[in-house]
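All remarks here apply to the structure that follows.
Here the complex is missing one protein chain, while the rest keep their positions.
Labels for the chains are A and B, by order of writing; each one numbers its residues from 1.
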Amino acid sequence: MTASTLERTAPAAEPAVKPRRRLTGAGFMRAYVWVIIAWLVLPIAVMILFGFNDTPGRYNQSWVGFTFKWYARLFELSNLTQALINSLLIAVVSSVLSAALGTGIGYALGRYRFRGAGSLNLVMFATISSPELIMGASLLTLFASLQVGLGAVTITIAHVMFSISFVATVVRARVMTLDRSVEEAAADLGATPWVTFWKVTFPLILPAVFSGVLLAFALSIDDFIVTNFTAGTTETFPLFIWGATRIGIPPQVNVMGTLIFAAGVLFAVIANVRSRKATKKD
Amino acid sequence: MKNRVKRQLAPYLLVLPGGVWLLIFFAVPMITMLSLSLQEGDIVNGYRFTGHWQTYVDAISAYQTQIVRSLIYGAITTIILIALAFPVAYWIAFHGGKRKSTYLFLLLLPFFVSFVLRTISWRQILTDEGPVVSPLKSIGLVGDSFHILGTPAAVIGGLVYNFLPFMVLPIYVALERIDPRVVEASRDLYADPITTFRKVIFPLALPGVFAGVLMTFVPASSDYVNSEVLGSSGTTMIGQVIQAQYLVNSDYPTASALSFVLMAVLLIGVFTYARMLGTEDVMKVAAR
């Protein structure tokens, strides 16, 4: 997750305000922001730390000593490993599916005026602002009514459901700001609408689709509440952690949490650096 | 002619797959849930539709305390969030300089760790004999049975922690969009910084605050993870009750009825809030 897009939209005249601001509290406020950041990071630090804890029993509660052994024994717990694999698979499938479905909606809403667009907007707003609890619970009632067994498939269905609207929202915003003259030029040159879409429009909205995919991936891999209602005995990474809280969380969970965190941060930083380079070239 | 038909069909074809998905897996479940809330029976012999409204009456009378408590926790959380987040967003928007994105990135760091895991980590920090409480006990500042976990403060603290970025970001975006010339104009007209803030910056940031409230109040009031992990039997929220009625007691009708009540209360709350602030019109204008 980066803030690069924010920077791009920042008003160019920003430095103009600066010289005139001489708030006495500015230093105090800077300190305050750092306190907030420290507070946000504290539990993450604790999580990372206890991945290195040389705990003997099943309860990884108090600090015993430093060790790397949990990193070496990362995949020792078959259920935990399986849960992580499930999480990744579900996240990949659901983010791709929701990107495909969400892009269609987002494109249509951004480009055309059509009957039913209002209802669709309403449903999208509802999925984004409804409590996850209600969405998960209602899906459970649907599956129970239809006598559909629960598992990876129902989890994926649910994740696609709540991700579509996010993807569509991002894509719609991008389509609305597109310069239509480029497409018109393509049409004037004799390209069919189909060709125009794939050769001209799609590359232009691709960044939005891509951020939609990543957003859906992030939503899926971290989802607990909806998943809990639609999983049955299938476990995902968050569900495994939830189950383990009752009986002592194995240090491997901390290690996996740490690795996921590191991978995410690394990915975000790289993406950010690359997008900065790209904007500089522009 | 054929082309025009095609053109008219295009949006429907594009919308169809995703729309059907949302219809089947979002809208229809709401109806099955409503239907279930009016059914009678038990999990072994099945539930039958009987239009049994009594379930609502019983459920509300049994769990009204938890509904009210959840709304109060949600409201307190939201208010604290505004107070905490506004200065952060303000400082980053106006003083962040070139490192704005770095600050935002730092604020987003918690999202790289699973929601459940973060909350459990707080549990570890605040536990009764943990690094926070123990020192307080050993210097005699608090009694032996003093605890932070299990108190409303711990639950609300957890909620505030987990939802802070959702409040900071919309406010930040709103502040960021303010044309600096407007602020300057205010200064040129000899408004002091406080007046400038009150009359210019804050009103312009309101849409952000509104969005933040929407993104935090609803999930905070319906949350069950924080209260389950950080709370006690005295902090039970309605989300926990609904969760348990479905996933512990298999009492689908009661659970469905409570879900509907919760949803109705939240929707009414959101609408009233929108009307009160009068932001609805502002939003509508901005949308087109």
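The rule is short, and it goes like this: a residue touches a chain if its C-beta (ideal position, glycine included) is under 8 Å from a C-beta of that chain, and two chains touch if they have at least 3 such contacts.
As a working rule, contacts and distances are computed from a predicted model.
Looking at the choices "5-methyltetrahydrofolate--homocysteine methyltransferase", "Twin-arginine translocation pathway signal protein", "(2Fe-2S)-binding protein" or "Hydantoinase/oxoprolinase family protein", the name in the UniProt record of the chain not drawn here is "Twin-arginine translocation pathway signal protein". Of the candidate positions B:A10, B:L84 or B:A244, contact with the unshown chain belongs to B:A244. The hidden chain makes contact, of the residues B:L16, B:L34, B:I178 or B:V265, with B:L34.
Chain B meets the missing chain through residues 23, 27-28, 31-32, 34-36, 39, 41-49, 58, 62-63, 65-66, 104, 108, 111, 127-130, 144-145, 147, 149-150, 165-166, 169-170, 172-173, 176-177, 207-208, 210-211, 214-215, 231-234, 236, 240-241, 244-252, 274, 280, 283-284, 286-287. Remark: the residues of chain A touching the chain excluded from display are 1-6, 9, 56-59, 61, 78-79, 118-119, 121-122, 124-125, 128-129, 140-141, 143-145, 147-151, 166, 169-170, 172-174, 207-208, 210-218, 232-234, 243, 245-248, 267-268, 271-272, 274-275, 278.
Quick note on the criterion: only the chains that are shown with their structure count from here on.
For this pair, chain A with chain B, the centres built from the Cα atoms lie 17 Å apart.
Contact residues on chain B toward chain A in their complex (touch as defined above): 6-8, 10-12, 14-19, 21-23, 25-30, 32-33, 35-36, 84, 87-88, 90-92, 94-95, 97, 100-118, 120-125, 127, 161, 164-165, 172-173, 176-177, 179-181, 183-184, 187, 193, 214-215, 218-219, 221-225, 229, 239, 242-243, 246-247, 252, 255-256, 259, 262-263, 266, 270.
Chain A makes touch with chain B in their complex at residues 1-4, 6-7, 9-11, 13-14, 16-18, 20-21, 23, 26, 29-30, 32-33, 36-37, 39-44, 46-47, 50, 61, 100-102, 104-105, 107-109, 111-112, 114, 116-117, 120, 123-124, 126-127, 129-135, 137-142, 144-145, 157-158, 160-161, 164-165, 168, 193, 218, 222, 224-225, 228-229, 237-238, 241-242, 245, 249, 253, 257, 260-261, 264-265, 268, 272.
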